[in-house]
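Read the structure below first, then the notes.
Left out: one protein chain. Kept in place: all the others.
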Amino acid sequence: MLRDWIILVVVFSYLGLLFAIAYYGDKRADEGRSIISNPYIYALSIAVYCTAWTFYGSVGRAASTGIEFLPIYFGPTLMMAIGWMVLRKIVRIAKVQRITTIADFIGSRYGKSSLLGGLVSIIAVVGIMPYIALQLKAVSTSFNILHLSSELGISSGQAQPVFGDTALYVALMMAAFTILFGTRHIDASERHEGMVAAIAFESLVKLLAFLAVGIFVTYSMYSGPADVFSQAAQNPDLARLMTLDGTTSGGTGWLFLTMLAMLAIVFLPRQFQVAVVENVDEDHLRKAAWLFPLYLFIINLFVLPVAIGGLLRFPNGAVDTDAFVLALPIIAQHDLLAMFVFLGGLSAATGMVIVETIALSTMVSNDLVMPVLLRIKALALPSRDDLSGLLLAIRRGAIIFILFMGYIYFRTIGESYALVTIGLVSFAAAAQFAPPILLGIYWRGASRAGALSGLTVGFLIWAFTLLLPALAKSGWFSTDFIDFGLFGIDLLKPYSLFGLSGFDTISHSVFWSLLLNIACLTGVSLFSRQSAIERVQATVFVDVYRQTISGTTDLWRGTATVSELHVLCSRFLGTARAEQIFSAYAQERSIQLYDNLQADPILINRVERELAGAIGSASARVVVSSTVKGEALSLENVMEILDETSQVVEYSHRLEEKSAELEAATEELREANRRLKELDQLKDDFVFTVSHELRTPLTSIRALCEILYDNPDLELAERQEFLGTMVKETERLTRLVNEVLDLARIESGRMEWRMESLDLRELVKDAASAVAQLFKERDIRLQQDLPSQPAIAAVDRDRVIQVLINLISNANKFSEPGSGTVKVSLQNAGSAYRFDVTDNGSGIPPHELPHIFEKFHQVHDPVQGRPKGSGLGLAISQRIIEHHGGKIEARSTVGQGTTISFSVPAGRPKDGSEAQ
Amino acid sequence: MKIGESRRSEKLVALAMAAAVALNYPILHLFGGSSLVLGMPLLYLYLFLVWAVVIACISWVMRRHKLEHDR
Partner (left out) sequence: MTTAVKKILIVDDEPSIVLSLEFLMKKAGYDVVTATDGNEGLERMASERPELVILDVNMPGCNGYEVCQAIRDNPEWKDTRIVMLTAKGRDVEREKGMAMGADSYVTKPFATKEVVALCEQLLNNG
């Protein structure tokens, strides 16, 4: 007996492995290096046909009806031979028309009818529900057997509480798995390479697992097939199974079963998905035509021996025949083999569920939900920006819903029936799709009305003859109608409709449903008229091999611009894919696609087809018609008019904007020109002023020099006076040159700033001591008002001292000797430090105050006469402070004094000039 | 359809029809007895044998009639 947790660990590891394979497959596909592009993988993926039904149910069926399990596999073999060309045509049509589900195929063929697409989706979901329930049943049963392997005596027919729970968990797990696998993004081609890789792998696992158990039973539990059969021959019951006597449905049953299987291999949604939609290369069909039957051959070799072996081993019905495959290894104490077999069954079940639910959910979202939503004007879907999120959400919801329905079905009905019976019910449902498709691709006359009526009738009969009786028998409602016919009418008995009796239920149902389906299809088609689009689509489908540029070229009589189509594409497919489509088209036709170009009908069709891949052809038509002005469905007229109007308005807005922009640009140019001229002028002025300022001291120096030179016997006092003047003038000249250079350097950005974290109080003290002499000479007091805490900021030491000296000396100049006081204060002002230099001198007149920081501006003190500065000091100070990220300003009252304040940010300077 | 293709299709159809006959009841009845050949039930043997032959034939037809546009 295997412990629970071991089983769970193995299961989850296996699922993890599958997911990894799928992930890898998708990744390779995105890179363009597909790993599934070979016929062997293709054939293995088609082998998803063998579900848990094959794995467990074949043995079960063989144990009761002998070789009657075989027609289900003969059918596909025959189909590959004879139907291979049909399949090829279907694949070709699907590729050309970008058809991604069976509902879309049918809907598209009959005039892109969303009604038909919706109907097919409903039939598919209802019909496949039993099949999914079957898988759930198989997995939960096998899990329980594994889990309670010591109590094999308990037949699975008894309802156990643990049963239901297991199935629910299985359903949830499968839902999660499927969502992870198949709904990671919306791919317009609906291809899921990763999924295909994973199920191909699963097909391999289930084949090997079944072979393993087959070989084990035949050669290990017994001594070879001969042994098995000879033992069976001794028991008349068992011997029966080896001949035709074992069969219960007779010749017609056999025939119908074969036929049904032939149809199922193509028209089950999951088969359509893997064989048609996921097909990478048409040529793979050639090899798959015999590879797949070979697979079926191998996997069925040991069915009968295992069945007989099981019957021999568990003679009294102690173990459900469906469980033989698992029970035999367990009873023989081969836990490892049992685990392997369980994994094989799990593979078979999960493979089916994943592919089937993905196919169904795509149908539900594209062909059932989206068309409805698109028609609800309130949602205004075609004008929303990104719908892929919505599509994905609908798909995920559908997956959960489908699995939930499957679970419900299992709980209510599943336990009463053998696996095979349940499965065949689904086969019969899928078979209803065969007439509209098969006739549709060969007969242009098949009309939409015909298909609608045929499908409806076929579905109703199927439901009446198979689904309802099963529900009734499980207690949902009275079984009277089974025994006495509908409304008591004898001819309407579900198992012998119109008096046809003597057939097994499946054959009976298939006969009537298909007969009436075909009859309605052909009859109504012959007497109904096709619309234009129906005729076009019919030709497109039937003549698919004859067309090079497939698709209708003159259906769209309307017009649309390239950019409108582009926007539409992006909304549903994303901007990247839309871009791809358009550039590929432009390349193909060797043309350029300008935004406002009229899109030619071929492009419109291309767009429509691409959209069809993502949202179904009917919805695609609706959406394109709302953009293409002209042939449009009435519902979209208003939207379209609004759209058009807003487009026109937008366009003219854009035009206006552009011309406004142009004007603005021209104006800017003019302005810039003007400023350049101004600057040029300023430069000239600057140069002139500087040269003048330089000349003045030079003049006196030269003159005095010459005088001293020419008059060697000058009086000492006079000589000293002259020399002193010269010295002062030299100093003045030097100062001026320095200032000009400073200014030039700061303004051209070539100044080297050395920022360091300093205590600003030190700087004030240093500046004060530098000018101390000056103050002493003129008998003016200098006061310092500094904070008690250190004032740390990042500053350039020399420059800030320069500023302080400049301000203090200015203050000095404007102060009265004797009574003058200059105060320097430093304050912490939150995020900055503020310096104030205050004097009680004559003040600056209001008309000059705004100009004092200008270059060469000198304040004229009527008392002092000509100022001695160059007029550059304040300009330089201002620039220094601004470079630190601070501000400098002046306040003054004439007669009372002036205060010049500047601030320095605490911390780092704004322009990050530390790097310099 | 070109000549080769129709040839191929013809053969396949013929094959399928033959198989359908061989694998269905009237003929099956011939082997319906309960005799054991080599220890295996006759019917069982027959069915699987025919099946194998059909598969082989399909494979042969596909290979034989590989056309230009196939790969």
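Structural remarks
Each chain carries a letter (A and B) given by its place in the written order, and its residues are counted from 1.
As a convention for this text, a contact is a pair of C-beta atoms (placed from the backbone, for glycine too) under 8 Å apart; a residue touches a chain by one contact, two chains touch by 3 or more.
Predicted model only: the values in this text are computed from it and were never measured.
For the chain excluded from display, the touched partners among the shown chains of the whole complex are A. From the set A:R702, A:R754 or A:K776, the residue in touch with the chain omitted from the display is A:R702, counting the whole complex.
Checked against the full complex, the candidates A:N711, A:S757 or A:T893 give a single residue touching the omitted chain, namely A:N711. Among the residues A:K27, A:R654, A:H692 or A:R754, only A:H692 touches the chain that is left out of the figure.
Among the residues A:E193, A:E534 or A:E729, only A:E729 touches the chain that is left out of the figure.
The missing chain lies against chain A, touching residues 688, 691-692, 695-704, 706-707, 710-711, 718, 721-722, 725, 728-729, 860, 865-866.
The rule is short, and it goes like this: only the chains that are shown with their structure count from here on.
Taking each chain's centre as the average of its CA atoms, chain A and chain B sit 48 Å apart. Partner chain B is touched in their complex by these residues of chain A: 67, 70-71, 74, 77-78, 80-82, 84-85, 224-227, 229-230, 233, 239, 242-245, 250-251, 254-255, 258, 281, 283, 286-287, 289-290, 293-294, 297, 301, 304, 545. Remark: chain B residues 1, 9, 12-13, 15-17, 19-20, 23-26, 28-29, 32-34, 36, 38-41, 43-44, 47-48, 51-52, 54-59, 62, 66, 70-71 touch chain A in the complex.
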